[in-house]
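Only one protein chain is missing from this complex, and each of the others stays in its spot.
Labels for the chains are A, B and C, by order of writing; each one numbers its residues from 1.
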Amino acid sequence: MKLNRFTIVALLLVMLITGTTSPSVAQDTLPRNETLYFNGQQWGSVVGWNPYSNSNNNAMAIAQQDNARVLMFETPYLYNMLDGQVYPLLADGPYTWNDSRTELTFSINPAAHWSDDTPVTAEDVAYTWATHVKYNTPTAAANVDYIADIVATDPQTVVIQAKLNDAGVTVNPLLVQAYVSTNYVVQKAWTQVLEERVGGDATALLADPAEDVVASGPYYKFFADDSKVVLIRDDNYWGQDASMWGKLPAPKYLAHTIFKDNAAGTTALQAGEVDISQQFNSNVQSFWLENGLPISTYLPEAPYGIGASLPTAFFNLNSYGLDNAVVRRAIAIAVDYPTIIANAMTNQSATFDQVPRSLMNPTAGEQALYDHDAVAELQWAGNDIETANAILDEAGIVDSDGDGWRELDGQKLTYIATCPNGWSDWQAAIEVVAAAGKEIGIDITTNFPEWSVYQTVVTKSDAPLPEGYDIFMMWSDGAGPTQPWSRIRKMLSSEFNGMTSNWNGNWGGYSNPAADELIQAIPQETDPAALKEMYTELVRIYLTDIPSFTLMYRPQSFHTVNESVWTNFPFDGDGTNPPVPPLDLMDGWSVAGLYNLVLVNP
Amino acid sequence: MSRVLLEVNELTTNYITRFRENVYAVDHVSLKVEEGRSLGIAGESGCGKSTLALSLMGYYFAPLHYSGGEIIVDGQNITGMAPDDVRKTILGNEISYIPQAAMNALNPTQKVIHFIEDVIQAHHPETTKKEIYELASERFELLGLSPKVLQKYSVELSGGMKQRTVIATSVILSPKVLIADEPSSALDVTSQKMVIKMVMDLMEKGIIKALIFITHELPLLYHVTDDIMVMYAGQIVEKGTVDEVIFDPIHPYSKALMGSIIVPEAGLRDVKLTAIPGTPPNLKKPPSGCRFADRCKFVMPECRAVSVNLRDIGEGRAYRCIIPEEDLRKAYKNEG
Amino acid sequence: MKHIIGQVFRSGKFLVGFVMFMAIVLTVVIYPLFIKDEPLDIVSRGTFLPPGIYVNVYDSIEFSPRYTLILDEAAARRIASKLSHEDRLAMQEWLVAMGVPPNKIDIEDTANLLELWENTFDPTARIPGMTNADRNYYIRLNSALDGLLATEGATVAAVNSETGVLEEKDVIDQTDYVNVGEVPNIRLLPLGTDNFGRDVLTELVKATGVSLTIGFVAGIIATSIGLVFGLLSGYLGGFVDDLIGFLNNLFTVIPPLMLAILIAFSIGQDQRGAYTVAVVIGVTSWPWTSRAVRAQVISLRNRDHVNLSKLSGHSIAYILLTDILPYIASYVVMALILQISQGILTEAGLSILGLGPRTTDVPTLGLMMSWAMIYQAPIMGIWWAYFPVIVVIAVISFSMNLMNTGLDRVFNPALRE
Partner (left out) sequence: MKAYRNYYLKKIVWFVITLQCAFILNFILPRMMPGDPVAGIVARMAQGMSNATGVQAVYEQYTELFGTDKPMLEQFIIYVRNVFHGDFGYSISQYPRTVADVIKSSIWWTVALQFPAIIVGWILGNTLGALSAYLRKGFDNVLLPISIFFSNLPAFAMAIILLVIFGVSLKWAPTSGGYGFDMIPNNSWEFVWSVIVHYQLPFWAIVLITIGGQAIGMRSMAIYELNADYVKYARFLGVKDRKIIMYVFRNAMLPQITGLAQSIGTMVGGALFAEIIFSYPGLGSTILTAVRGGDYPLISATTLIITIMSLVAFFVLEILYGLIDPRIKAAQSE
């Protein structure tokens, strides 16, 4: 907050006499017609602009992930979640693997230059990696197991040398190629300035706020305080070169207002103070149906957006009775998913009738990766109380003592379903799960511990989960260049069992050598037909063993736009090719949308 | 016969409760105080004597209301006067008052002198602060109080000191009549004596011309006043001189008040009026006949039927009972 | 005693407060006797259903006798509900943009307008300057208009379980009516449903009961602590008084809400039941009762009857209970009433902060409020999810304070007129 206390205190006096002064016009207002307002990405004020650190709490500038945010810093490639492809950004043309799949090569677009006008070179890419490794940044920690080195063979050409296993085979080609669309290229010259400033100290390097950072993206930092973050367009942006976008993005300013909660964000969206909202607005349709506001979503009807991640309830496979697949199946098919989707998500998720359950998200790219007919018998849409009761009866799990609850080997089946407190949609969902228990004679109660407790318990995989964590919700990966492989791995792979701090997945302790083997093999496989077969097999294993069950689909980011000022946001069937995904025009290929925007009243 | 400073005829005042009930706390009371004389009013708690004290000044505010009768102050009938005129000309000026709870009679957050300023300026707006200060210190010194007291807050004064300050303040304008409502009841024995002496001094030093002294300790009046009236349930039940009422009470109530104990003074002090069995009647619905009937030893059926007037038996002596004077005396003798 | 009660009920303020409060208490008690629905059951698929009477559509076609009513205005109403004046103007705009000459459009002529529309509308057309929101509006409008002027009935079909073929079952004419009383499944939702799809009224009644309980528990705890401390501190004086006085000041100066926040936070969500929260509120809100009781006790402790009791060698406990407590009983009752209403307010406040009772056991007024806020009900105009809650909280606390003011007038002579 740059406003000093005296100003505020002085203002008070004025406020008490309100209404007499007529304020003069100032220049420090962002012209509405040149500014695109966001909300829902940034919660809390920005700490710094350092692309090496991922703790700047700077969602607008720094988010190196599956769909990296490329407003300020840029990646070599852009991932498009709608078609699963990557498109060059700083790179020139597609990347290529060598025949043994040990080296990945791409070249840098000769037009690309930094905000200080110096060209972006292959050396920048190599030096960025070297710096990550040297200072052991989180990016390095995440990738050193897969990438041996990144070198510049000439000023334009980058070669990524994959790490090889003992057999001389690339450990994981999928993760290597994901690097190019998830990680920023940072300027070597600026990096050296930074290194000098911090004197080679790793902690200081990561803590540096990097106010002087040099970037290559279409926008540059302009202003940040508790209330907002503003980026300003770099009119000298290299991307206006014909080889890239051929023009500048439409808004001069990108302003992200920081709201304290969803309610404030919703109010602002309604008032037209936000153009693109990335937050969960419950009953989004009432914006236009009841309030008649010029607000719309990517799809005109429910589910309004494209699901990308699979919020999932995990079974604790060590809980009594939950090691029995029949009990797991009975619970999973008895749950009333339509109610979860209608109530917790207010219909902003596809139903399991529309997108049958698998391990894939609802995007076309992933759905094409498995054989739907082969597993159709195993899929369920929920609320199937009859079958659930039938299979339990058949397995001899019946209510033998007449208390209304079933027993397995004489022990009553009673579980606690858990999710973190305050995660409203999850809480609503877990309530519905518990309600299903009542229908099938299994006693399920709910519990909502604080997130700090919850995460500590759930991520501790080197010991059995404590009481109260029989059924619990966690997230899954969304859309990205390594998907659905990475998501499946995190749902099923036994490699995470026994970790003291497991932030990856498979929190219920599932272990199946057949699944592990398939997960190991997929990254090496390049034949689409073989891949499809492997994925289908994994889905079959998943739907048979049911170590966890997905409760709903959730978009990568919510995308609700108010067209009072700007229009031509992406929508389903907008004719863009490749299609612009509904990702707030910040992430991966969705930045293409910024170039399409027009004013409603020019 | 000397000048009558205060004459009250058939004065009736009532409280109106929040439930719109009338409580006639002073019921057709008449009295007369002549220059140089003092009148004592005695009765149990709740018999209306404090209300009488307030009613005598002719200035009423909720919940006390004027209901009938007249008040003549030094020849001037004040019953018809506008309240503000009464306030300006009579209160503090002609008739003054010492409240029962003198402990809290002074505003705790005001210096004594400032209150005196307010009192004097309410009647004589033209008086300057300097004059007031001089007058006040003179008066205080005359009454044996240090003028330093004037610069104090009441909370800084001890109980006895507070009471004496209140007395001095009450007579700051040399009123003709002073009404003292149990000025000594809340004090310890030493302070009590000082206060009573101070009140009597006021008469002797001529600061006041007449005194009405109200107390529930009838014997206390023995040395203080010339005449006595006994009150019961809002009515006067007996009046006469000090000697008459104390040594020869006629009304059974007065008799009961005094019992048979007579002098010495120390013995008198311990006789509390509350020693009579029973409690005074509820004035919201007073009994139709004699109000004392329920507690009277000599009660007869007709007592409850007929209401009795005050019987004047000459020389200012009067009592309120249907039994003739002689019969009562006889009865007392048989008893004694 | 009888007299005092009589006095109390003659106070208008007390009476009004008492009637309001009893109305709420009776509702809480009686409502569940008649409406046996579980308050936390999720009854609606879809959230924030508006208040109203819900009639099962399937049953009204399938199981109810149908009657024919010939009402002239039925068709007009149907058309009006689908095609407002604004809609007509918007259609005109579209038609003009698509090149239909304005003079050919008469927006009041429904048949003509619909025909023009049917011939012209193209959902894929991109009109310059038209937003996606507008485009979606026209698409929705277009589907709403479908068959608007048709006079024939709607056909109901069902899948033949043997052949798997859709077969016509019935035709519903536009003049068909059902008697609501004859439809087997009707649900009255006088206050609609909430964000979980629960019946707001049933939940509200239950929540009111729970909140009152929390208020009572908190109030009794606070008053008991305050009373005991006040009695001891006022009667014993000296070191005990100093110590309690210190505690008292400490709890006054550290804002009670801050303390409640800290304690509730440290307990953690899964341990916070309704009673835990009540206890937290109780133990943080006693100071002013203690202070008030102390003042009363001090004014009493040198009264004659107390001194007499002391001389008779009675124990402190005996004196406090028999010689002091009865004299301040009315005062303590008033303090209790205030503490109860304060407890209810504090629970609501804590819940809003996310520090209320854990959500699954029971509803409370605060939790209902909190969920309504999380789901942005006030901003979205979903009044039934939050306004009744505010009204109930306000009425409870208003009625208790009215009673208190009434009592105050009776027991505190200074306030009598």
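The rule is simple: a contact is a pair of C-beta atoms (placed from the backbone, for glycine too) under 8 Å apart; a residue touches a chain by one contact, two chains touch by 3 or more.
What you see is a predicted model, and the numbers here were worked out from it, not measured in a lab.
A.B. asks: Determine which of the presented chains are touched by the chain that is not presented, and list them.
C.D. replies: Taking every chain of the complex into account, the missing one touches A, B, C.
A.B. asks: Out of A:119, A:138 or A:365, point to the residue that touches the absent chain in the complete complex.
C.D. replies: Reading the full complex, the residue touching the unseen chain is A:138.
A.B. asks: With the missing chain put back, one of C:61, C:261 or C:279 would touch it. Which one?
C.D. replies: That would be C:261, which touches the missing chain.
A.B. asks: Using the document's definition of touch, tell me which of A:82, A:214, A:230 or A:388 contacts the absent chain.
C.D. replies: Candidates A:82, A:214, A:230 or A:388; residue touching the omitted chain: A:230.
A.B. asks: Hey, which of A:47, A:326, A:531 or A:599 is the one touching the hidden chain?
C.D. replies: Considering the complete complex, A:47 is the one touching the chain left out.
A.B. asks: Of the residues in chain B, which ones touch the absent chain?
C.D. replies: Given the touch definition above, chain B has residues 54, 57, 59, 61, 87-88, 90-93, 96-97, 99, 101, 103-110, 115, 118-119, 122-123, 153, 155-156, 166, 169-170 touching the missing chain.
A.B. asks: For chain A, which residues lie in contact with the unshown chain of the complex?
C.D. replies: 1-5, 7-9, 11-12, 14-16, 18, 21-30, 32, 35, 37, 43-45, 47, 54-57, 64-66, 136, 138, 141-142, 145, 175, 182, 207, 223, 225-228, 230, 255, 257, 259-261, 263-264, 267-268, 271, 273-274, 422, 449-457, 459, 486, 489, 495-496, 499-504
A.B. asks: In the complete complex, which positions of chain C touch the hidden chain?
C.D. replies: For chain C, the residues touching the absent chain are 246, 249-250, 252-259, 261-263, 265-268, 288, 341, 345, 348-349, 352-355, 369, 373, 378-379, 381, 386, 390, 393-394, 397-398, 401-402, 405, 408, 414-415, 417.
Everything that follows uses one rule, which is that only the chains that are shown with their structure count from here on.
A.B. asks: In angstrom, rounded to a whole number, how far apart do the mean CA points of chain B and chain C lie?
C.D. replies: Chain centroid spacing, chain B to chain C, equals 62 Å.
A.B. asks: Once you find the CA centre of chain A and the CA centre of chain C, what distance in Å lies between them?
C.D. replies: Using C-alpha averages as centres, the distance is 36 Å.
A.B. asks: Report, in whole Å, the distance between the mean C-alpha point of chain A and the mean C-alpha point of chain B.
C.D. replies: 91
A.B. asks: Going by the contact rule already set, what residues in chain C reach two or more other chains?
C.D. replies: none
A.B. asks: Return the residues of chain A touching two or more other chains; collapse runs of consecutive numbers into ranges.
C.D. replies: none
A.B. asks: Under the stated contact criterion, what part of chain C meets chain A in this complex?
C.D. replies: 41-42, 44-48, 124, 129, 131-134, 136-137, 139-140, 195-197, 268-270, 354, 358-360, 371, 373-376, 378-381
A.B. asks: Enumerate the contact residues on chain A facing chain C in the complex.
C.D. replies: Its residues touching chain C are 261-263, 266-267, 270, 281-283, 286, 288, 290-291, 293-296, 300, 338-339, 342-343, 346-347, 421-422, 424, 427-428, 431-432, 434-435, 445-450, 453, 468, 561, 563, 567-569, 571, 573, 600.
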